[in-house]
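Have a look at the structure below, then the notes.
And now, chain A:
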Amino acid sequence: EGISDDKVKIGVLADMGGVYADICGPGCVTAVEMAVEDFGGSVLGKPIEVISADDQLKPDVGSAKVRQWIESEQVDTVAGLVSSAVVGAATKVLTDNKKIALISTAASNAFTTSSCSPYNVHWTYNVTAVANGTVKPMVQAGKKKWFFITADYAFGHALEKVATDVVEQNQGEVVGAVRAPLGTTDFSSYVLQAQASGADVVALANAGADTVNSLKTAAEFGLTQTADVAGLLVFTPNAQAMDPSTAGGMTLTTGFYWDYDDATRAWSARFKERHGAIPAMGHAGAYSMTMHYLKAVEAAGTDDSDAVMAKMKEMKPDDFFARNATLRADGRMVHDMYTVKIKNPDERRDGDDIFKVVDVLAGDQVYEPMLPECNFAKS
Partner candidate 1 sequence: MNDKKLYLALFILALAAPAVLYPVFLMKVLCFALFACAFNLLLGFAGLLSFGHAAFLGTGGYVTGYLMINAGLTPELGILAGTLAAGLLGAVYGKLAVRREGIYFAMVTLALAQLAFFFYLQAPFTGGEDGLQGVPRGELFGFIDLSNNLAMYYFVLAIFVFGFWLIRRTVHSPFGQVLKAIRENEPRAISLGYNVNDYKWLAFVISSALAGLAGSTKTLVFQLASLNDVHWHLSGEVVLMTLVGGMGTLLGPLVGAGAIVTIQNYLSGGELGNYIHIILGAIFVVCVLAFRSGIVGQFQKMLKQNF
Partner candidate 2 sequence: MSQDFILETRNLVKAFKGFTAVDDVNLKIERGAIHALIGPNGAGKTTVFNLLTKYLTPTDGSLLYNGRDITAMKPAAIARAGIVRSFQISAVFPHLSVLENVRVALQSREGNSFHFWKPVKVLDRLNDRAMELLADVGLADFASARTLDLPYGRKRALEIATTLALEPELMLLDEPTQGMGHEDVEVVADLIKRVSAGRTILMVEHNLQVVSRLADRITVLQRGAVLTEGDYATVSADPRVREAYLGVAADEPAAPQSRPASVEALAPEARA
Partner candidate 3 sequence: MTSLKPHFDQQGVATGGRKSHREKIRISDLHAFYGESHILHGIDLRVQQGELVTLLGRNGSGRSTTLRAIMNMVGRRSGSIVVNGTETIGLPPHRIAHLGLGYCPEERGIFSSLNVEENLLLPPQVRSDGMSVEELYEMFPNLHERRYSQGTRLSGGEQQMLALARILRTGANILLLDEITEGLAPVIVQKLGEVLVRLKQRGLTILLVEQNFRFAAPIADRHYVMEHGHIVEEVAANELEAKTELLNTYLGV
């Protein structure tokens, strides 16, 4: 009972200098720190401490760090958590040690399905949500033939798979797919293959620079004129890196957009002031879930993981980020998602004005239903 070691210590594990650093790196640390400050810096009279580490996008580095935090630095929970590979390894260590994983940015849906755990919390989005959000309406609107340019690693494969399911469930057809190694600089070969396939939609099942580069090449080779190009997972920094004249008009799904309403704008302004750039969805998610965690600690009167977890699932998340939200028993936070269109150059006020929200998707329509075996409330 009470607070172990007389403090609540949160470790932020993120990519500080690699390709996802803009998506959840130093920014995630800032977001968590903001949450702690907004919470008042202490809980149940004990100080809250934030430490952070760079996982270098390596599972071994990340899991070793988490192990060290738990075994010798009294960390109570780990937030951030960017790349699915790292998160997979880190959550194993956390679960073994009964510590909570606050996953804000990783895309895989495995953490609440195939490798679900009573200590995983997955907050912002996942591959299913973005695939459903983006793919379903397009297939239903008559774009039946799909081609995938997929990042050749677990995340890309997972995204391609759920998207393929969505296409097929809606009587569409996948006419081809090509797996490009992570960090491919030249996509022209793949774009030509996509072009030759005669697809209506070429879906980019990749992330970060890969998305930016593949889209750029698609535009250059005229693919954007003969087919729709859909970025399945696009974070705001990536969207900013795209040439507005080619990206303009592209539809995608996101868990958060800074310019949605006054509440998001207010928080985002504070974030930008400290971080120097507008928040990506993982940043906002990290803030939101840290807040929720701390509230649960306060409500539970302890930082014991099981008690806190129970409280987190019992309390309803509700803030500028989590709209119409519930934290399911499997650890999946289900909330409103947004269909957005990338703005054309003439629609933009400035460099931060990139998305136009065109639709709000209810969480339970885009996230997969809970698997019975992951319903920890029952077992």
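The set was built so that all candidates are chains of the complex that A comes from, given by their letters.
General remarks:
What we mean here is this: a contact is a pair of C-beta atoms (placed from the backbone, for glycine too) under 8 Å apart; a residue touches a chain by one contact, two chains touch by 3 or more; residues count from 1.
Since this is a predicted model, take the numbers as computed values, not measurements.
One candidate among 1, 2 or 3 touches chain A in this complex; it is 1, while the rest do not.
Chain A makes touch with candidate 1 in their complex at residues 16-17, 25-26, 29, 51-56, 58-61, 63-65, 67-68, 71-72, 84-85, 88-89, 92, 153-154, 182.
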